[in-house]
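Of the protein chains in this complex, one is absent; all others appear in place.
Showing subunit A:
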């Protein structure tokens, strides 16, 4: 019994210390590379914003359930003149689901 109690309290303490330590570590570290990252972040945000605008353009039909590229290809097939830059952007970043999937992809159908 005593041995078990000891173990539990030990483990609780260790875990708490580790968590606090981890959080404290993370907070101070980000600032130095933040500038470079912030630029990447804003560029990424702009790109995603463009893609969201593409999603919301009702001329190209519904966007749920299909990938952005599939939707672009469909618009192209039906001669609706989807913007070429969207396709280039999607081809460059094809492995990132935040780019390839539509705005509503997180929602269950």
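Simple rule for what comes next: a contact is a pair of C-beta atoms (placed from the backbone, for glycine too) under 8 Å apart; a residue touches a chain by one contact, two chains touch by 3 or more; residues count from 1.
Please note the rule applied: contacts and distances are computed from a predicted model.
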Original post:
From the names "AIMP2 thioredoxin-like domain-containing protein", "DNA polymerase delta subunit 2", "Cytosolic Fe-S cluster assembly factor NBP35" or "tRNA (guanine(10)-N(2))-methyltransferase", which one matches the UniProt record for the unseen chain?
Top reply: "DNA polymerase delta subunit 2"
Original post:
What residues on subunit A make contact with the chain left out of this view?
Top reply: 58-59, 61-62, 64-66, 70, 73-74, 77-80, 109
